[in-house]
Each structure stands twice: as C-alpha cells, then as structure tokens.
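The complex appears here minus one protein chain, its other protein chains still in place.
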Amino acid sequence: MHPKRKQRLMLIGFLLAGFSVVIGLAMFALSENINLFYNPTQIAAGDVPSGAKIRAGGMVREGSVSRDETTLLVSFVLTDYNADVRVQYKGILPDLFREGQGIVALGRIDENGHLVAEEVLAKHDENYMPPEVMDALEKSGYSDKMNQGYQYEETQQ
Amino acid sequence: MKWTFFHKLGSPRWFYDIAGRHYAWLMMLSVVLLCIGTIWGLVFAPEDYQQGNSFRIIYLHVPTAILAQSCYMMMATAALTGLVWKMKIADMFIAAAAPLGAAFTFLALFTGAVWGKPTWGTWWVWDARLTAMLVLLFLYLGVMALRSAIEYSDMREKSTAILVLVGVINIPIIKYSVEWWNTLHQPATFTLTEKPAMPPEMWVPLLVMVIGSYLFFTSLVFQGVRNEILQREARKSWVKKLLATEGSTSD
Partner (left out) sequence: MSTLQTFFEMGGHGLYIWLCYGVGGIIFLLLGVSPMLARRRVIKQVKQLHRRLALASAIPSDVNEKE
C-alpha cells in the first residue's frame, strides 16, 4: 500500500478508536440509566429511588394474579426468581399479559414496597413457535426452559 | 496483494457497464423472492403461540431492520475507501445508498411500532434498541441533508465520509443493545452463529424475505450509482458517445 494511504488509514483508525472509547466510557458510566427497567432484586435491595417513577421488569409469578371483578384492579407478583415485588395496576392489560410472562411495569414504589403501576407492557422473547408445537412442548415439560432471560443475573451487577 | 480488481472498481465506466448488466435480473429475482416470502409469511406460515397473527409482521420488520444496518455498513466501507484511496466512486455509493437506508430504517421503525402496539401494549418505548435505531434514521437523514446543503466538491465528499464513519459506532450499539442493557425489545431473531429459535416453517419464509431484500437493495444501489456516474462524468467522451448512440429509454 502507498505510504500516504497507509498514513490516512492509520489516522482514521486512531480517530475512530478514540471516539469509540469515549462513547464506550460514556455508555458504561450511564449504563444504569440506559437500562429500561430495574429487576425485582434491585428494588428489594433498595437500589431504587423511593417516590420516583420507575420501570420494573420481570416475570409474572404463576398463581399470583388476582383480579377485582368490578374495578379492573389487578394485583400480581413480579419476580426474577431471586426477589419478588408486588404490583398493583388498574387498567387494561396487553394481550400478552399472562402468568409466567415477562412484563415491564411503570410506576412508583409505595411505603409498603409495592409498585403502583400506571402502565404495564408485555415483553416477549425471540422464541417464536406455532401453537401446536408449544402445546406439545408444554406436555413434555420444556416450557420451563423458556424466558430464562428474565432471571436475575449475578454478572449484571 | 493484487489491487487490479480494486482499481477497476474505482473506474466509473467499468462499474457502469457491470452494474448495467446485472441490475435487471437482480431486481426481477428480488421481486419474485419478496412476493413468495410475503405470501408464504402471510398465508402459509403458522401463527405464534403467544402473539397469534401479529407475529406475521416479522416478515417485514426483520428484513428491513437487517437491511437498514447492512446499508450503513456498506456506506461506511465506501466512506473509508473514499477517504483512504480517494476513489471517486465511493462517494457515489454513499449518495445512492443513503436514501435507501433511510427508507429501510423508517420501515423497520414503523413496522416495529405497529407490531409493538398489540404485543407489548405500546407503540414506542425509549429503550436502548429503539432509541439507537432512531439515531440511525437521523444519521441517514443527516448524511442526505449534508449532501444537499453543500455544492458538489471535494469538501462535500470528505465531510460526508467523515460523518458516515463517525456514525458507524451506532451499529454495534444497535446490535448489542439488547444484550448489554435491559430492553423491552427481544434479542435477535437471526444470528450467524446460532440456529434461529423457531421452527423452519417460520424462519424459511423469513430467510426468503431477507435474501429478497438484499437483492432488491443491491439492484437499487447499482441503478443509483449508474445515475450518479452519468451525472458526474457527463463531460467525459464515453458518456457523450453512449448517449449519442443510444436512445434515452434503453441502456
């Protein structure tokens, strides 16, 4: 390669590397804020500003959903299989909301440590499947392996 | 290392001929694949056990999202070759690709929003993936705006290339955002290393759509670069001969 071209390539390489390092450091410093939601573990540990509006993400614990027939009031337990947070919500839930589903709830933590949600969003994973296949899998007990991504990861902290 | 192919690529006249020979069949094949993929995805592919039929939006969402990022990588490669080797044709690639990238990014965001409403319960959420994708759209629009703001010159080529190269940092952020941070968006559907987490009757039509979109994009870039070449080489004798001997409708 022509030495002048090599020089230009090096210069661009250095500039880009420097710029990536700056962006990388900024992102690293901000990483807690870039996260869309807190885990129940973080909420239980008190890492969450009290009274501030936050998002909490996790799985809806099976058997924890209780609905008030007359007022649309729903209460359920959000879990990452390490800690639990009870969520109270009044309103219409997304179609995908069900027990065992990953969800993200926006709201404030009240004095009892419960999350009073204003908005509940459903999360889903990249495991798309036809209904018949899912039925067969459920019968064979495979479905526990799905949605693993919502479990608390020690390495993230 | 042999650079002959590389230098040939830099010759606008050579590329004009090669692209002219291939854009038509590329376009035809891509239309066939896109039609097959769309019908396959909408009619024959099974619905998802959780999302039902709204899952079918994946057949438009994933190909456009992949293309939006690939298009940027192509532009970044062109920008680098343009800056280092002073290859005039590199800038033409950027000129041809930027509006395409903007269109694909817009479509990925739009289909994502429409898909998000019934599945997540919201059109938009400021999570890392969605925000980074929006930044990509603004990068494309920025490149286009920069080009239209400056008259054709060496300075325009350089400043465009630098903007494109700086923006390339956004691509790994888009790709890994779903792994580095908590997002509402799910992890990638297709990766090069792993089997997709869905059965073949779901991912085969998706693959058809992705390949069809790539061919579509390639054909459009070929045609766009040809138009740029004609414009910029207008005073060259080969262009004069070409247009003198051939009618305006034929090649």
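Each chain gets a letter, A and B, in the order it is written, and its residues are counted from 1.
By definition in this document, a residue touches a chain if its C-beta (ideal position, glycine included) is under 8 Å from a C-beta of that chain, and two chains touch if they have at least 3 such contacts.
Just so it is clear, the model here is predicted, and its values are computed rather than measured.
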Visible chains that the absent chain touches, using the contact criterion stated earlier: B
Selected residue (touches chain absent from view) among B:Arg56, B:Arg129, B:Arg147 or B:His185: B:Arg56
Those residues of chain B which, in the complete complex, touch the missing chain: 27, 31, 34, 38, 42-43, 47, 52-54, 56-57, 60-61, 64, 100, 103, 106-107, 110-111, 114-115, 117-118, 216, 220, 223-224, 226-227, 230-231, 234-240, 243-244, 248-249
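Quick note on the criterion: only the chains that are shown with their structure count from here on.
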Distance from the mean Cα position of chain B to that of chain A, given in whole angstrom: 30
Residue ranges of chain B touching chain A (in the complex, touch as defined): 46-51, 55, 58, 80, 83-85, 118-122, 125-128, 165-166, 168-169, 173, 180-184, 186-189, 196-199, 201-202
Touching residues on chain A, where the partner in the complex is chain B: 5, 8-9, 12, 16, 19-20, 23, 27, 31, 34-37, 39, 57, 93-97, 101, 104, 119-135, 149
